[in-house]
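Notes follow the structure.
Apart from one protein chain that is not included, each protein chain of the complex appears where it belongs.
Here the chain labels run A and B in written order, and each chain numbers its own residues starting at 1.
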Amino acid sequence: MSTVELHDIRKSYGTVEVIKSVSLSIEKGEFISLLGPSGCGKTTLLRMIAGLETVSKGEITIGGRDATRLPPEKRNIAMVFQSYALLPHLSVLGNVLFPLEMRRIGTPASRREKAEAVLEMVGLAHLGTRYPRQLSGGQQQRVALARAVVCDPEVLLLDEPLSNLDAAMRERMQEELIELHRKTGLTTVFVTHDQEEALSMSDRVVLLNGGRIEQMATPSELYARPATSFAASFIGATNLVEGRAHAGVVELDGGARLRLPDGALNGGVSLSLRQEDLILSPPDIATGISGKVINRIYLGARMRYVVATSSGEIRVLADCDTGFDIGDRVCITIAPEKIVVLQGAALTG
Amino acid sequence: MVDAIPRWLRLATAAALVLIVAYLLVPLLVVVGVSFTAADYISFPPQGLSLRWYAKVLSSGDFTDAAMTSLVLAVAITVAASALGAGAAIVLHRRVLPGSAAIGGLFLAPLILPSIILALGLLMLWSRSFGATSLLTVFIGHLVLALPYVIRTTLAVLSTSDPFLAEAARTMGAGPWKTLWRVTLPQCLPGVAAGAFFAFNISFDEAVVSLFLRSPEITTLPIRIYTTLEYSPDPSIAAVSSLMIFLTVLLILLIDRAVGLQKVTE
Partner (left out) sequence: MTRYLQPLILIAPGLLIMCLAFVLPVGLMFSLGIVSEEGALNADQLTRFLSDPYYLKVGLRTLRLAFWIAAISALIGAPFAYVMARCGKRLRLVLIIAVTLPLMTSVVVRTFGWMVVLGRSGLVPDTLYALGLVRRNFSLMQTETAIVVGMVQVVLPFMVLSVLGVIQRLDPRLEEAARTMGCNFLQSLRRVVLPGAMPGILTGFLLCFSLSASYFITPTLLGGARLPTLAGSIYENATKTLDWPFAAAQSIILMCGLLLLFIPYSLAARSRHG
């Protein structure tokens, strides 16, 4: 049963359409990420679910109820803002109590009990009397989460909640968020521009681009089978090349040939070759792309080579002991099953 | 930094600073000095030391009545300007109404328009429509002058605080009025407080509008001082003026306590 349903949602400001027909149904208990570059409409979409942004066209149902025209306070939702939006004049406990008071849930005593229990869950039971400005970024983040989950919302909305934290803290909060989701079982919509965050945390990723859904898939599917060149280049580091397929072999535009996983493809194709799937060898191998190393960058665990080939510059992530130097001639190969065919190929029947 | 500013320039700057600060404060210090004179006429440095002029001022109904009028007027302005200004600033900050920029410009216009023009206009409009001017006319004039200050200080506080607080309150189940009461008002309180102090100060010190609308009823403290200065000032004027200066000092201390002086000048 789906908790949140978006049906043909559109949003325009004047003549500019920022959301162009998005339909999406979010299952109960699901953790879903809205991923995309800035300006793709992910935050607008989230704010429309929250009721903070009006919907130009389409329908939103939350918990089976039509919520399209409901003001935010009448929707049973909770939201964590990028800035956390903790009320500065209220204590930590006051902030967690706030939604319970506003929604008139329980008696004053039971509210307090509940708020304290939630603070306990996020590990802040001892800081209830502090004020937001006295807390560290990570602690503020936890208060914002506690405040959001305290009245069991139908859906929990997270607007880039980790972007204001430093790298170490962000990693920890990622883990805590996943744990919190497992404990509460709340339906969660998570907005991010960070593909790693989206891949590591979600059950499903909705990749947005220019106000449209580019691809909707599980993280592993999105990584292994990107549907479009945008999806391929946004997830992970890749090389996009074009060529013509015939009898199980593709001849790239520069003349090099690669073996394909599927012999049935025929005609013009566009391929994604992930940097970490490519292999560098000395230049005497038959099927591969030959070229010259023009730069190499040490990355600690790996080494990135930039190779000039007849199909343009190709970047390869290789082990550090791959001992090529700038100027060396190399041959790039890839296992056929690792090649991702993006579009354009006609199947010969 | 090593030897960032040449020594001669540091010395010259220090000397200039002392002179400018002295220039700014001299008229106030002189007034306070004169107020303690024992002589029958205005003289500086004061001749002898006494509190006789303070005693005279406090016992003469003339000045205490004027002070009472000024005080009541200033308190009324403080309340009215804070309430109307805070409401207007909150709406202007949200930019929900069409033409918000123009409305904002209108509210701040009295800061730029010379008050003599407002004063003359009020005098003409009131006399034509209602006849003799009254304290109410002065109240309205002062309100127009004080509103932009409250609006400016409130907007300044709102623009530096988290813009998502009100939205967050809505997602937590608070309706528009509850959000206003429980979130937005507490949020802009320091700004309203600073504006309230300014409003009080403006009304208490204002002389231009009050002079134009002058009628027997409208004898505020600045008016009383002005008319005495036109004719025959004696040291009691210095005592009254000093009391006004002391009140200003008190007000500045209060502002510093409430919002911090450093912030007000930003």
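We adopt the following convention: a contact is a pair of C-beta atoms (placed from the backbone, for glycine too) under 8 Å apart; a residue touches a chain by one contact, two chains touch by 3 or more.
Given the structure is predicted, the values throughout are model-derived calculations rather than measurements.
Among the chains on display, the ones the left-out chain touches in the entire complex are B.
The residue touching the chain not shown here, chosen from B:11, B:26 or B:51, is B:26. Only one residue from B:57, B:73, B:118 or B:155 touches the chain missing from this view: B:118. Subunit B residues in contact with the hidden partner, per the touch definition given at the top, are 1, 4-6, 9, 13, 16-17, 20-21, 23-31, 34, 42-44, 83-85, 87-88, 90-92, 94, 96-97, 103, 106-107, 109-110, 112-118, 120-126, 128, 140-141, 143-144, 147, 176-177, 180, 201, 204-208, 211-212, 214, 221-222, 225-226, 229-230, 233, 237-238, 241, 244-245, 248-249, 251-252, 261-262, 264-266.
The rule is short, and it goes like this: only the chains that are shown with their structure count from here on.
Each chain gets one centre point, the mean of its Cα atoms, and the points for subunit A and subunit B are 54 Å apart.
On the subunit B side of its complex with subunit A, the touching residues are 161-165, 167-176, 178, 182-183, 186-187, 189.
Residues 50-52, 71-73, 77-79, 81-89, 98-99, 102-103, 147, 151, 157 of subunit A touch subunit B in their complex.
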